[in-house]
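A single protein chain has been removed from this complex, and every other one stays in its place.
So that you can tell them apart, the chains are marked A, B and C in the order they are listed, and the count of residues begins at 1 in each.
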């Protein structure tokens, strides 16, 4: 048992940290620190910076551009990325469709898509959820019917993150209407410029437009755009969703949030002293810091076990990471809200003059509102508790 | 809408308060303040003091000794009783079997039992729960078979509070084994001195013996000891359990506990100041006081509605009183535990020299342990939430 | 002890509910928010017609002489319907100050409030004041018979559409001294008043206001120009009492729409409201609502306490309970809705946002908890 990083890992952390600090546009870093939205260009530029360095897709097999890092190093890389803070990699390409393509796709697909994902030449989005499906993903209704050399796709997807920027979407479509729920689903890649696709933005309560509905109306897709075998899409989706939980705890991001809370609470006055000197506030913050430390260690236990014993199936205990990770992220948005006091009220739409440097307060309430999502998406915390009860405790 | 007590009620409060303070043995009062157990004699003497005053059974119909007080006055009476603190009336006689007898019993039963209950000439206990039943009370197995002029009772009851002192037990027994669950149950009164009854104490985690198992082995009971109709016992039990929720919130008792916490925390040092001057501790206590105030008002709303619109069926919203009441009682035991600090550890069995005046600490941890029961008994808080979800929210 | 409404109170409730039912559905509300100034003159006119704007003023002043329970009834209804019109700012805050003003001041201002032609705003928050009402840098310097006001006020509710601003300013003493606080009536169009209005997170409006050597006459002072803090505290407590009632209305509706949603929404072939975990969350929300309602009743009752310390402590306790319940019900409602809960398209998100902002107005739960603790608790 050895709970510390070895010297090589410590040096690696330093290298990563230095590179991030030096290579990231300070304007983008500041946007992230202050909770403002980043632009499409911000993300693309950063991904290309990483790609130039060879760090675009560290977790991929080396033959497709991966770095071959140990689990510990990958953990350090992501934690430092979040702590910088640098833009998190858009997961739909590098974490979702990329691994599906190099694991189940054909040579043609690998050759064409993988380098473009690493360099973000294509912006990907995810077509899984549907209005009626929610946690019951397998109840999806979007269909793809074979017609000659093509699929004809009809239906509707929802919660499609950043679809407004997307070049491609990977979709689960029902290809065998007679099969049972999980059977008869295929995994299909669709060009977002295809005729018959409509994107409708869903405005979220923070005032942003992060998610969309995507409608498919007799969309014609080349037959070759299916990944793997017909009607086996559910297996690929399960594989993909297993990867989704990677670093779902977001420890690095929460550390950066704590730094920010301390910074702001050192600035905001409560009576004749800065708020940070109020013992009650400090104790609340310390309590959350302790929970975060416990989460970090728990995350490291999962990472170390994967590093030693291989990945295999996702560890059901990793549901802890999702539950505690989301709870801590939400608590930190509540503490930020508390810091803000009466200045939580002003609303400043992106692009408004207020939403600029010096306006530290206006993104905070929207951040609090928006982060209610983290206990809902990616399998709600209720679902995660079901998983622990059933898969871990055998109830 | 008028949320204050009227002058008559205010005067009544004063009268009750004065009587309690003047009539209760100060030794008994001190025992209750300090969390020590009261003896059988303490309870009997107090009940007889009340009976002499005409206040033994205020909520009964006046023809059987009730006072005819309004709902508000009854509320004041109980609250003052708890705040004094005076021994709470043992519920099994005055709140449980008494009302069943005057509502469903025959004249003979009324005449014999009711005055004896009011004067505590008989100590009653309750024979409802069985080892396998718990929240699913109707699954009980104890049988009573007709044999000539008698019932022959066989089976086992459990959680029988203070059965070691009891003269009588009221039991639910299955009298028709072929009927469906809730049917075929009768309500039978059994003399505890009957042959074939064995009482086995169950030691609880606080070290006390408050509850027992009661075994019935071919116990012969006169046929006339049945209350109401044969096989209708379930209806009487439901009636009784509806009454059980009266004052389950125990607001007066919690007020007395808060007084005690302030007293002790003013005595216990934390550094160079009494603990009560620690802002963190004070805020935790204040938070609980606010919850208690909200509970008190909620209780008064239920009482006022009953006073105005009549009792009818128990208000399902009164499940709130059970949930919040038990949570607050438990929180207060936790705060007491916190006051105690390292002195929580010593265990002093009743009768041990330590468990005397000046030993304020040793009853506190047992009180904390023991009070875990309040979220379990009388319909666990999980059951109460089910009731709200179904009966109030229609889920 | 009687928690039922009187016959008149029930009529009032029915009439407010009826008015809002007829004119304030979810889509119409959007239109009102899009109007100039961010609220509907038309709705305001209807409030005036029904006498809602004159409710708390004495009959001598042209009002209806109603008590705190009537205001509670109105505020609950406004909360249920997420009303964005400036009732709190004009009737509760502005009216609260004026009710305690001189006969001349009442005569000058109340008729305009009561007939709906004038609105008011309470300019109190400063950059570093947080929730401390006596932490004031804005200065009021004696100038002839009147005063010259200079300073900055922030997050002034409906400050961009108000005709008259009520401004707290320091006539003497240091930044946090209790003595030396004055309360001034300032016409919004006075020279030197610079108003920057904006939308708030909950769909209402507020403004940041600069006062650049604004001259006001002697008649602008409410009460004693050196001893106005008690007035400010009383009026802030009026607002807190009203916010408690508004929150109860909003929570009531938030719970209702959430329960409706989980009854209808199906997953895995059944209504998700059949899952015990969701049922228990809803049950806990009901408990949070009802305990908050009890404390809102208590706060409204405390409105007529003559012991101002007791009044303040009771209201603080109510605001703690309301703050905690509001957070639990708001967050719980969103969680029960799942993904759609975080969109603008369902009502729950709007209730959640309003409830969150109520928490932040006139002191959050921790601020008031500290006050209750410092006062030694509230158990008699």
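The definition used in the following text is that a contact is a pair of C-beta atoms (placed from the backbone, for glycine too) under 8 Å apart; a residue touches a chain by one contact, two chains touch by 3 or more.
As the structure is a computational prediction, the values presented were derived from the model and not from experiment.
Judged over the whole assembly, touch between the missing chain and the shown ones holds for A, B, C.
Between the chain not shown and the residues A:138, A:223, A:241 or A:388, the one that touches is A:388.
Contact residues of subunit A toward the unshown chain are 1-6, 9, 72, 255, 258-259, 262, 279, 282-283, 285-287, 289-295, 297-298, 300-301, 303-305, 307-308, 317, 319-320, 323-324, 382, 384-386, 388-390, 392-395. In the full complex, subunit B touches the omitted chain through residues 129, 132, 134-136, 139, 158-159, 202-207, 211, 268-272, 275, 280-281, 337-338, 340-349, 354, 365-366, 368-370, 372-373, 375-377, 380, 382, 385. Mapped onto subunit C, contacts with the missing chain fall at residues 275-277, 280.
The rule is short, and it goes like this: only the chains that are shown with their structure count from here on.
A summary of chain positions shows that the Cα centroid lying nearest the centre of all protein Cα atoms is that of chain C. Here the spacing of subunit B and subunit C, counted between their Cα centres, is 43 Å. Taken residue by residue, subunit B touches two or more other chains at 279, 283, whereas all remaining positions touch fewer. In subunit C, the residues that touch at least two other chains are 278, 370.
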